[in-house]
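Before any comments, here is the structure.
Shown here: the complex without one of its protein chains, the others still in place.
Each chain gets a letter, A, B, C and D, in the order it is written, and its residues are counted from 1.
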Amino acid sequence: MTPESAFDSAALDNLLAAPLVLAIMLPLLGSALTTALPRLAPLLGTLIAVGTAGAAIWTTVAVWTRGPIHLVLGGWDPSLAIALRADGMAAALVLMANLVGLAISVYALGYFRAPDRAQSFWPLWLLLWAALNGLFLAGDLFNLYVMLELLGLAAAALGALTGSRDAITANLRYLLVGLVASLTYLFGVALLYTAYGTLDIGLLSSAIAADEPSPLDAAALTLMVAGLAMKSALFPLHFWLPPAHASAPAPVSAALSALVVKAAFYLILRLWLDLFEPILDLSASMLLGLLGAGAVLWGSWQALRAERLKLLAAYSTVAQIGYLFLFFPLLAATPPGPSRDNLLAALLLMALTHGFAKAGFFMAAGLVQTNAGHDRIDDLGGTAQRLPATTFAIALAGSALIGLPPSGSFIGKWLLMQGAIETGQWWWVVVGTLGTLLSAAYIFRVLSRAFGLEPTPIKFVTDARAEVPALMLSLVSVAVLGLASGPLWTLLGLNASGGGA
Amino acid sequence: MNNSLATLLPGLIVLSSMVPGAMIFLVREESHLLRTVLNLFGAVLKLLLVGVMVWAVWQGNELESRLVIAPGLELVLHADALSVLFATLSTVLWLITTIYAIGYLEHSPNRSRFFGFFSLCVSATVGIALAGNLLTFVIFYEILTLATYPLVAHRGTPEATRGAKIYLAYTLTGGLLLLVGAVWLRTLTGPVDFVEGGVLSGMPPELHGQLIAIFALLLAGLGVKAAIVPLHGWLPQSMVAPAPVSSLLHAVAVVKAGAFGIVRVVYDVYGVTFASELGLLAVLSVLASVTIVYGSLMAMTQDGLKTRLAYSTVSQVSYIALGASLLGPVATIGGLVHLVHQGIMKITLFFCAGNYAETLGVHKVSQMDGVGRRMPWTTLAFTVGALGMIGIPPIAGFVSKWYLGLGAVEAEQHWVLLILAASTMLNAGYFLPILYRAWFRPLPEAWPKEHVFDTRFETMGALLWPPVITAVLCLVAGLLAAAPFSPLEWAQLIAKREYGL
Amino acid sequence: MGAQFLFGGVGVVLFVLGLWSFLVHAPLLRKVIALNIMGSGVFHVLIAVAYRGDTAPPDPVPHALVLTGIVVAVSATALALTFGGRLMDMDKDGTDDA
Amino acid sequence: MTHWLLLATWVWPLLLALPASGLRLRGDWSNRETAAAPARHVPWVALGALPALAAAALLPLGTELALPWLFLGTFMGLDETSRMYLAFTSLVWLAAGAYAAFGERGSSANRGRFDALFLSAMAGNLWLIVGQDLFSFYVGFAMMGIASYGLVIHDGTVPALRAGKVYLVMALLGEVALFAGLVLLTSDTGTTRPSPVDLTDLSPLTIGLLLAGLGVKAGMVPLHLWLPLAHPAAPVAASAVLSGTMIKVALLGWIRFLPVGAVALTDWGEALTLIGLATMALAVPVGLVQRDPKTILAYSSIAKMGLLMLVLGLALAQPDLAPLGVAGVVVYAAQHGLAKGGLFLGVGMRKHAAARGSITQALILAALVFLALALAGAPLTSGAAAKYALKPAVEGARWAWISTAVAIASVATTLLMARFIWVISRTEPHDEPAWVWPVAAWSVLIALVALFPFAVGEPESWLSNADTVGVGVGIAAVVALFAAQRPHVLAPLIGLVPPGDLLALIGPLLAALQQMGRHLLDDLGLLWRHLDATATALFMRLFGSAGGDSERGLRQWPVAGALWVGIAAALLILLLAQQPLVAG
Partner (left out) sequence: MTKDPGRSGADARNDAAAAARAAERDRDLSLLLAVLLTLIGIALLGIYWLALNEAEGPRLADLALGLVPRTGVDNPVTAVLLNYRAYDTLMELAVLLAALLGIWSLGPAPAGFQRSGRALAAMVSWVVPLLILAAGYMLWVGGYAPGGAFQAGALLGAAGVIVRLAGDPSAGLPGEHAQRALSVLGVLVFALVGLALLWLGDGFLTYPPSLAKWLILLIESAATLAIGVALAAAYVGGRPATAPASTLASGKAGARTEPTGEGN
C-alpha cells in the first residue's frame, strides 16, 4: 500500500480502523479516567469494559465480513509508521480476551469490596486490557515490545495487589522475568532492524522470505522466541508462573492465566508462522514440541500434587500452554492444505477454550476461597457443596481443561491427535493422552470435594454478580466452542471443507 | 414424514431430557413439586418423541440431525433400527427409574443436583444410542461418564467418593483409549458415518495391521464401560451409589453404552464379516466368554446383594458382546435382544434391591431370610428377574440365550454352548439361594432397619410399582417375543439390515 | 562499518554481561542494574544501526526507539525497586529468592 | 373355538397360581404377625387341571392352535400321544390337586406358596404336552423343573433341603443339556417343530445331549441320583405328580425329538436299551432294601422308567418296531402314571386319612394292594394291559434275550411292590380330620386304574402276565414268611444302600472337589485382593494431596537461567545447523 492509496482510502480506513483503535484506546482512556476519578472507578470501569468488549466484537465482525484489516497509523509510509492489523487469528483472540475481560470486570465488581483495592484494580486492569488488545492487534515489532512491557508491568502490579509478602515476591519475580524476557525480545528486534531496516511485520516477512536464510535471522528468532517462551511460561521456564498466578486476587489470576500468558504465546506463533517460516525446519519445531510435552506432563503432575486450588489452576495453565506448543512440530510437518488448516484452527481453538475455561475456573476458585477463607483443596468440602453454581462452573471449566467433550479443547485435542497420527508423530498422542488423564485426575480431585455430607444448598446461585460470569465463561468454553467451532475456520479464512485425510 | 421433523427429531429427543435436566439444577431444593413435574415432563415427552421415532423408522424413514461443530467434524444423530432399540430401552426405563428415584430419594438432600445429572445421564445415553458416527459417539460417551460421576458420588460418604473416583479413573481412561482409536481410525478413513454392514471392508490389506490395533483401542475403551474382564474393576466399586443410580448404570446407561458401542463398532464400523476376517471376533468372543464365567464366579462369592448383582451385570452384559462376536445373523439377534432383556431384568433386580434396602435395611444376601413374606410383590418381581437372568423360559432372558446358542452353532462355535451352560448353572448358583432365602426361610426377629411408610402397601408406592412393572415387562418381552414391535422383532430387523438380508 | 561494529559489538557484549549478572547475582539492586546494562546493550545495537557514515545524518528512527526504550526501562526499574523496597520493609531478613 | 381349550390347559393353572398364592397387595406390613399371615386359603389348586381334562376328553384328535406371536412362536395340538399324555397327566394332577387342597396341612402361609408352585409346575407339565414345538416343550419343562424344586423343599426339613439341592443341581444340568440339545436340533433341522422325518440327520452330539438332558428327568442310571431323594422328600401330593407325571415327560421328549421310527439309530437305540436294563437292574435291588414306602415307590418308578427306556431304545434301533413300540410306551406311561400317582397318594391316605383299625384304613390298604398289583402287572389290572402293549416291541427285538430280561424285571417289580405293601401295612397312621375330598378323588383315580384295561387294553391282554406276577408273589410270600419268622436274617439288608445309592459314592468326591475349588478360589481371591489393594493404594496416593514445593530449586535464578540459556542455545544451534555458516 503506497502512501497515496492510503490517503485515498482514508474514509474507508477510518471506518475499519475505528473498532481496532477503540479496542485499544477505550481501556487506555478508561485507565486514565479511573486513575483521575478513583471514586467512580467501578462505574467507569464497567462502562469502559462494556464499550471495549463492544469494540472487540465490532472488530471481529469487521474481520468476519471484510477479511483481514491492515491499518497504518498516521497515514505514513507503512515501513515508517506503526500498523495495526487484525486477521482472523487476532480477531478470534481479541474476541476471547474481551469477552473474558468483560466477565472479569463484572466479577471484579463483586470481588473488590474494599474501595482502595478497587481503586487500585481498575486503572491497572484497564491498562492490562489495553495492552492485551494492543498486542493482539499490533503489526509492528517494536510496538510489540512496548506492549509487552506495558502488559508485564500492569500484570505484575495487579498480581501484587493483595500486598502479601508471597504475592510481592512472586510478582517481583514475574516482573523481572518480564523485563529480561522483553529485553531479549528487543535484542532480536534490534538485530532484525539492523538487517532489514523495518519493523513492520508484513514487510519484514516478505523481506525474510525474499532473502537467503541468514544466521542473523536465526539469531533474531532465537532471541525473540527465547524471550517470549519465558513470558509464555513454556516448561521449564514456567517457574515464575505458579506462585504469581496463585497469589494474585482471583480476577487478576483469571486475566493472567487466561489472557496474559496467551498473548506471549500468540506472539511466538506469529513469529513462527508469519515471520520466520522460511528459515524453520522440523527440528526447531520439535524442540518446542518437546518442551510442550514436558509442560503437559510436568504441569499436570504438579497440578495433581498441588495443595491449593489456585496453585492447581496455575499449574494447569502451564500444562495447557504445553498443549499449544505441541502443535508446532505438527504444523511444521504438515504441508499446506486442509490438514494444516485444521491444525491451525485446532491450536487456536484450544487457546480460546483455555482462555474461557481458565478464567472461569479462577473466578470460581476465587469465590470458593472467599467463601471458605482459604483454598486448601482437601478442606473445601462444605464450601463446594454450598455453592452449587460455582462448583458447576469449576466442573464445566474443568472438563474443558481436561478436554472432555463437548468442549472446544476436545475438538482441538481430536485434531491434534489426528495431525500427530497423520504425520507419523504418534508420540504426541501418548503425551496428550497422559496429560488428559492427569488433568482429569487433578480436576476431579477438586470436584470430588463437592460431594460430602454437608447440608443441602438452598438455591443454585447465591451471588449472581460473582457466580454468573464464571459460569458463563465456563459454559462458553464447553458448549459454544465445543459445539459450534465451525465459524472459527471461517474467521481464520481457512478452507472450511475440512476433510481429515 | 415431514422433512424438517425428520431432521429435528433425533436432536429433539436428546434435548427433551437435557433441557429439563438443566432446568432442574436451578430448582430450589424444597420445590419438590416443580422438580417432579420437570422430571416427568421430560421423561414423558421423550417417550412420546421416541414413539414417533419408532413409528417412523418402522416405516423406513431416515431420521437424521446434523450439526457441524468444526469442518469435517460433524455431530450426527441418526435413527436407525439399532439406535431405536437402545433409545427406546433407555427412554422407557428412564421414565420408570425416574418415578422410582423420586420415591427413593424423597427425603434425602441434594435432590436438584441428583435429578439434574440424572437427566443429563439419560440424554447422554440416548445420544449414544442415536450417534451416527464415531465422533458423536465419543462425545456422548464422555458426557455420560461425566454425568454419572456425580450420581455415583451422590451420597457423599467416603466410600461413595472413593467408588466414584475409581469409576472415573476407569471410565475416563477407557474414554481416552476410545478417543485415540477413533481419531486414528479417522485419519485412515476420513469422516465416515456408521453404516449398516460396516465401512472398512474396502481398506487395502496393508492397513489391516493398523485396523487391528485400532480395534484393540476401541475395544479397550468400550470394554471398560461394558465391564469386560479385566476392565470391570469399577463396577462393583460403584455400587455405593443410590439404588436408582445402580439401576441406571447397570441396566440402561453406562454398561449398556459400552456394550452398545461394541456392537456399533463391530457391525457398523468394521462390518461383522470384515471383523471376522481380521480375526477380531475370535478375540472378542474369548474375552466375552471369560467375562461371562468370571463375573458369575465372582457373583457367587458376594454377600452384598448389590455387589452380587453388579458381578452379575459383568457377566450378563458380555452376552451382548458375545452375540456381536459370533458371525451370523442369529447370534446378532441374540446379542442385540439381550441389550434390552438384560436391561429390564437387571433394572428389576436393582429396584428390588433398593426396596429391600430402603424398606427393611436389608443389604446383604444373608439378611434376606423371609423377605418374601414381608415384601411379597417386590420379591415376586425379584424372582422374575432372577429366573430371567438364569434363562428360565418364558422370561425374556431365555430368548437371548436361545438365539445366542443357536447363533453359536450357526457360526460353528460349539464351545459357546458350553459357556452358556456354565453361565446358566452359575447364575442359578447365585440367584436361586437368594430366592430360597426369600421364600423358604422363616422371617427374622427383626429387620436390620425397618422403615415404616405411611401406606398400606408393602413399601412406598413409588418404590413398589416400578419393579412390578419392569418384572411384567420381563415376562411380556419373553411371552410376546414373537409379536410385532417386540425387542426380538427389532433385533431381527436390525440383523436383517446388518447382513443385508 | 568498523565504528558501527565496534558500537554494536559492545552492545552485544553488554547484553551478555548484563544477562550473566542478572542470572547469577541474587540481590535485587544488582539484578536491576544488570537489567539496565542489558538494556544499554540493546540500545547500543540500535544506535549502531542509526549510524550511516560520518557524512549522512543519522537515522532518527532508532533514536526514537531508544528514547522510548529508556522511558520503559526507567518505569520498570522504578516499579521493581518499589517492589523490592516493599519487601525489605516487610521482612528485614532478606530478599527471598527473588 | 374349542381349540382355545388347548391354551386354557396351561394358562388356567397359571392364572390360578396368583390367587392360590394368597398374596395380598395391601396389609399391615409393619406388624410382624399380620404381615406373615396370608389371606384365607382357598383350594384353587384342586381346579387347576380341569381344562386339561376337558381338552383331553372333548377335543378331537388333530385339533391345532397356532399362536405365532406367543413366546417364540407357539404351536399347540393334540395327537394320539399327547392326548394320552394329557389324559393321564390331568387325572393325576387333579387327584393330587384335590389332595393338596384338602389333605396337605402346615402353616397356611406355606400352603399358598405350595399351591402356587404346584399350579406352576402343573402348567408347565401341561404346556409341554399340548405344545407341539420345542419351545413349548422347553418352557414347560423348565417351569415344571424349577417349580418342583419348591415343592421338594416345601417341608423345609433337612432331608428335604438336601434332596432339593441334589434335585436342583441335576435338574439344572439336565435343562442345560436339553437346551444345548434343542439348540443343536434346531440348527440341524432348521425347524422348531420337527417331524420324525426332519430328525433323520441329527448329529450324535445332539442325540447325546437330548438323551442325557431328558435322562436326568427320567431317572436314567446314573442320572437318577436325585429321584429317590426328591420324590420321598416332597409332600405327598407333589410326590404323586413328580413320580406319576413329571418323569414321564422325558419319554415324550424323546418320542418327539428323536427320529423314532424314521431312521434306524442302531447304536443309540441299543445303548438306550442297555441303559434301560441297567436302570432296572439297579433300581429294583436297591429299592428292595429301603425303609421308607415312598422311597420304595421312587425306586419302582426308576425301574419302570428303565423298562420304558428299554422299549424306546428298541424302537429307536428298529424303526419297524416304532409304531407299536411308541404306542406301547405311551400306554404304559399312562398306566404307570395313574397307578404310581395313586400309590403315592395312598401312602398319604394310609398315614393320615383315618384312624388305625378303621374300616377306611382297611379299605385304603386294600386299594393300595390293588394299585401295587396293577403296577406289578397282575392280570386283569391296568398293568397287564399296559405290559401287553409293550409285548410286540419286546418280542420283536433283535436281541432275543430281551423278553427274558423283561420277564425277570417283571418278577422283580412284583417283589418290590410286595416289599412296599409289607412296609406300608406296618406304617402307623396319625389320623387327621376332613379327608373326604382327597379320598373321593383318590377313589376316582383307583376306579380309573381299575377301568383302564377295559378301556384301553385289548381283551387278550387282560389275563396276560399271570406267570411272572405269580412267580413274584410266590417269592414274595416265601420271603415274607421267612422274614416274619427270622427277622434278624434279613434285617441287616434293609437300609444297606441309602436312598440315592450312587450319591453316597459321589458325595465325598464332590465334597473334595468343592474343597479344592474353594481353596483355589480363596487363594486367587486373596491374590486378587492384594493386587487390588496395592493398585488402589497407589491410586489413592496419586489422588491424595502432596506436600512440599518441588519447584523451589527451579525458581532459583541461576537454575532457571541456565535452563533458559541452554534452551536458547539449542534452538540457535538447531536453526543454524540448517544453513551454511557464511551466508551467500
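Simple rule for what comes next: contacts are C-beta pairs under 8 Å (C-beta built on N, C-alpha and C of every residue); 3 or more make two chains touch, one makes a residue touch a chain.
Predicted, not measured: the structure shown is a model, and the values here were computed from it.
Engineer: Touch partners of the unshown chain, restricted to the chains that are shown, please.
Structural biologist: A, C, D
Engineer: For the chain left out of this view, which of A:A86, A:V106, A:A130 or A:L491 touches it?
Structural biologist: With A:A86, A:V106, A:A130 or A:L491 as choices, the missing chain is touched by A:A130.
Engineer: Just one of D:T360, D:S443 or D:Q556 touches the chain that is missing; which is it?
Structural biologist: Looking across D:T360, D:S443 or D:Q556, the contact with the absent chain belongs to D:Q556.
Engineer: To test your reading of the contact rule: which positions on chain D touch the chain that is missing from view?
Structural biologist: 553, 556, 558-559, 561-562, 565-566, 568-569, 572, 582-584
Engineer: Contact with the hidden chain only, please: which chain C residues?
Structural biologist: 1, 4-5, 8-9, 12-13, 16, 19-20, 23-24, 45, 49-50, 52, 56-61, 63-65, 67-68, 70-72, 74-76, 78-79, 82-83, 85-86, 89-90
Engineer: For chain A, which residues lie in contact with the unshown chain of the complex?
Structural biologist: Contact residues on chain A toward the absent chain are 10-11, 13-14, 17-18, 21-22, 25, 28-29, 31-33, 35-38, 73-77, 79-82, 111-114, 117, 120-121, 123-124, 127, 130-131, 134, 140, 142-143, 146-147, 149-150, 153-154, 156-158, 160-168, 191, 194-198, 214-216, 218-219, 246-247, 249-250, 308, 310, 366, 369-370, 373-375.
Basically, only the chains that are shown with their structure count from here on.
Engineer: On a C-alpha centroid basis, what's the spacing between chain B and chain C, in Å?
Structural biologist: 68
Engineer: Where the centres are mean C-alpha positions, what is the separation of chain A from chain C, in Å?
Structural biologist: 28
Engineer: At least two other chains touched by the same residue of chain D: list those residues.
Structural biologist: Answer for chain D, listing residues that touch two or more other chains: 543, 555.
Engineer: Can you list every residue of chain B that touches 2 or more other chains, as numbers and ranges?
Structural biologist: 165, 169
Engineer: In the complex, go through chain D and note every residue touching chain C.
Structural biologist: Those in contact with chain C are residues 555-558, 561-562, 565.
Engineer: State the interface residues of chain A toward chain B in the complex, per the touch definition above.
Structural biologist: Of all residues in chain A, those touching chain B are 338, 341-342, 345, 349, 385, 388, 392, 395, 399, 404-406, 410-411, 413-415, 417-418, 421-422, 429, 433, 436-437, 440-441, 444, 447-448, 451-461, 482-486, 488-489, 494-501.
Engineer: Which residues, counting only chain C, touch chain A once they are in their complex?
Structural biologist: Chain C residues touching chain A: 8, 11, 15, 19, 22, 28, 31, 35, 38-39, 41-42, 45-46, 48-49, 61-62, 65, 68-69, 72, 75-76, 79-80, 83-84, 86-87, 90-91, 96-98.
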